[in-house]
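What you see is the complex with one protein chain gone and the rest in place.
Presenting subunit A:
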Amino acid sequence: MFLWPGQPFLLSVQQRVEIHKLRQGENLILGFSIGGGIDQDPSQNPFSEDKTDKGIYVTRVSEGGPAEIAGLQIGDKIMQVNGWDMTMVTHDQARKRLTKRSEEVVRLLVTRQSLDTTSMLCLPPILASAHCWVPNSEGQERIPGPA
């Protein structure tokens, strides 16, 4: 595991999020916005690591909405909705799968990039005290990181 300078150590984590839709008048809303799709231009996606990734991403989460309450976060990539795959769908198909009138609860499987603190926690306490390893041509060097 190498760490680049200035680059937080990221890991993709899968999360299961269960959102209970909120009734607003005639509509059932989830309280977030999505972007992406196989018919969209992936290079404009600000949240994706890989700029060719055409998946569905959460672009906005309404404050106090059902999605926020359920723990959905901005930048999450939605992999599945109630068992339906969302990695190879058009934007409109994704929207439709989330807004089915017959479903009051949607269970999402999302992928989140998060800071990997677990590995650091596993290191011996001396090393875990915020040391970063930086690779260079001379091999590994310990650089004392910010405390």
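Note that in this section a residue touches a chain if its C-beta (ideal position, glycine included) is under 8 Å from a C-beta of that chain, and two chains touch if they have at least 3 such contacts; residues count from 1.
Definition applied: contacts and distances are computed from a predicted model.
Q: Name the chain not shown, per its UniProt record: "mannose-1-phosphate guanylyltransferase", "Ciliary neurotrophic factor receptor subunit alpha", "Rhotekin" or "Calcium and integrin-binding family member 3"?
A: Result for the unshown chain: "Rhotekin".
Q: Which residue numbers on subunit A touch the omitted chain?
A: Per the touch rule, subunit A residues meeting the hidden chain are 29-30, 32-37, 39-42, 44-45, 59-60, 91-92, 95, 98-99.
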